[in-house]
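Below is one structure, written out as structure tokens, with a few remarks after it.
Here the complex is missing one protein chain, while the rest keep their positions.
When the chains are written out, they are named A and B in that same order, and each has its own residue count from 1.
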Amino acid sequence: MFRLEPRASAPLLWQVVTPLLAVLATIIVGGALFAAMGFDPVASIRTIFWDPLFGPAAGYSRPQLLVKAGPLILIASGLALGFRAGIWNIGAEGQYIIGAISGAAVALAAYPLEAHWIFPAMILAGAAGGWAWGMIPAMLRNWFGASEILVSLMLVYVAQRIAAWMAFGPMKNPEGFNFPGSRNLQQYESASNPELIANSGLHWGGVAAVLALAATWFIMSRHILGFHIRTAGAAPRAARFAGVRPERLVALCLGVSGALAGLAGLFEVAGPGGQITESFGSGYGFTAIIVAFLGRLHPLGILLAGLLLALTYIGGELAQMMLNLPAATVQVFQGMLLFFLLGFDILTRYRIRRRA
Amino acid sequence: MMIDPLSVFILLLGAATPILFAALGELVVERAGVLNLGVEGMMITGALAGFAAAHASDSPALGFVAAAIAGMAVSMTFAALTQFLLSNQVATGLALTLFGLGLTALFGKPYEGVKAPAIMPGPLGLNWMIWLGMALVPLIWWFLTRTRPGLILRAVGENHDAAHALGYPVRLVRILAIGFGGALAGMGGAYISIATVLQWTEGMTAGAGWIALAIVVFAQWNPWGVLAGAWLFGGVTVLQLRLQAAGVAVPVQLLSMAPYLATIIVLVLISARQKFGRSGAGAAPASLGRPFYALK
């Protein structure tokens, strides 16, 4: 028999190898699933993982990886801070929606004025909206000890209904023939978040994602706050002796991750998304949790994980188009990927020893 | 215009049943200290498996049995990952939901457009599943509070290290709880496909699993509270639709937020009561969501 022995620290080798193992296992099992369904496994895997990067239309799909990965990375980098400290914000989807609504509100209030201050003001409003929505679970935990997992999750549903209310009510486009949905911000120059370089897929959201990664990397590895976060996560009781004030940490982690999720929502609504609709939240906030774990809560890992998940989305669409693979396959694939990753994760955290 | 409260109540019972089953299952899981966010994934699996079995055997009862088995089977993925491989429960639960929704969409294709056998009505015109759901409430309450295995389960959820030190099989208890939760979630999902809709369509649980999670919190981890919560959540939907039908102007979006806000308020109240030292009753199990590993 075998037994597990916790490692004092996760060796770098395993940190790098286990995600690769997980991807490999997903490819093998996924390939078998495709084969069982009557699809060519090699072609399917190639279409999902290879074609978006190097296939015939890669010139278009490569930038699209950035569009899709940007919000995931931006949100996940904030979540990772909290997850490291043992603070579980699983309501990023709600903060994303509220950020988008707050930012869009600024734009819609200013419409049709064209001015340079509008976009910066929207960014501030978006971040503030997400921050505020994240601070609700933070304060409720600090004041009353209410679980931030559950409060932040409940607030996702509240936010979704606010989005629906906005799309049908206060934010409905007055020139939209009574169809739900706000004005399209892409068509409002001062408020739009277009590609910074044509056909690069890079908009301000991508820039913000990179900045967020750099900032969280700096905090985690070079700043006393990072030490506090890690201590609080690894040894909550010891943390107090190390001078950690848990209340402050809760407010900080939930506030920052909320603000980043809010920013992601703002950049999406002003950019690729364009408008507040009843179904504006399309799951980025939940997928970002997967990204955070897939990237083992490390900035570099999150960058790669965000790109990998974006790849499965875009490759999944290609596979539908080229091979008639059903859309659900991508979901199965992502679920499997996460299962394997979580499973193999044990190799990083524990040593496997033969039982004496 | 008056609305007959009894008719609302009868509608409510049907609307509450799927979430009641799923929430009761999740309650037991959480009482054992495990947070499984994969309820939606297990429900949809049960919805498909139950529908397929009911269709093949022409027996709704067999359908529910199959749904329980299927829900339990997928929950074992979660159990294996979280209990043996010590993976993070939040992420594993989310993965289970993703996986369940995708897998059922793939395997459900042959059942699209097929009709289920009619479920037999029970006493008072309510079907047997409604009765079973309500009967489970006192049963689970009795199990948790009056039996030794129930006590062990709660001990495991409150302090797994202490439970382990006392010689209780923490991991086994949790695996059993997860399996039970999976079975009930599967049956809840099957209620939607077999009793409510009589058809299989992908994604048909449409978020019921997440509502079940909310109900457990609202219920303060108490089976009677789950019943109240399921009635509240089911009731708000039924009531707002009923008011609309009666020609009353209803702020639908605002009203549909209400149960979630109520859940947050309840959570705050019970947490506050515990924090300020009055009583620990109704608080979240202390080991909820924390992985357990025996150092020996």
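Simple rule for what comes next: a residue touches a chain if its C-beta (ideal position, glycine included) is under 8 Å from a C-beta of that chain, and two chains touch if they have at least 3 such contacts.
Definition applied: contacts and distances are computed from a predicted model.
Colleague: The complex lacks one chain in this depiction; which UniProt name from "Ribose ABC transport system, permease protein RbsC", "Aldehyde dehydrogenase", "BMP family ABC transporter substrate-binding protein" or "Membrane protein YndD" does that chain carry?
Modeller: Record says "BMP family ABC transporter substrate-binding protein".
Colleague: Among A:Thr18, A:Ser44 or A:Gln64, which one is in touch with the chain left out?
Modeller: Result: among the candidates, A:Gln64 touches the missing chain.
Colleague: Among B:Pro117, B:Gly150, B:Pro169 or B:Gly203, which residue is in contact with the omitted chain in the full complex?
Modeller: Among B:Pro117, B:Gly150, B:Pro169 or B:Gly203, only B:Gly203 touches the chain that is not shown.
Colleague: Among B:Gly63, B:Gly108 or B:Gly133, choose the residue that contacts the chain missing from this document, as touch is defined above.
Modeller: Touching the chain that is not displayed is residue B:Gly108.
Colleague: By the contact criterion defined above, which parts of chain A meet the unshown chain? Give residue numbers in ascending order.
Modeller: 57, 60-61, 64, 67-68, 164, 168-169, 177-181, 184, 186-187, 268, 271-275, 277-280, 282, 314, 317-318, 320-322, 324, 326-328
Colleague: Residue by residue, what part of chain B touches the chain that was omitted?
Modeller: 4, 7-8, 11, 14-15, 18, 105, 108-109, 112-115, 118, 192, 196-199, 201-206, 208, 237-238, 241-242, 244-253, 256
Convention: only the chains that are shown with their structure count from here on.
Colleague: In whole angstrom, how far does the Cα centroid of chain A sit from the Cα centroid of chain B?
Modeller: About 27 Å separates the centre of chain A from that of chain B.
Colleague: Within their complex, state which residues of chain B touch chain A.
Modeller: Result: residues 35, 37, 77, 80-81, 85-88, 90-92, 94-106, 109, 202, 210, 213-214, 217, 253-254, 256-257, 260-261, 263-264, 267-268, 271-272, 274-275, 284, 288-289, 293, 295 of chain B touch chain A.
Colleague: Can you tell me which positions in chain A touch chain B when the two form their complex?
Modeller: It is residues 4, 6, 37, 88, 90, 140, 143-147, 149-151, 153-155, 157-158, 161-162, 164-165, 168-169, 286, 289-290, 293, 326-336, 338-339, 342-343, 345-346, 349-350 of chain A that touch chain B.
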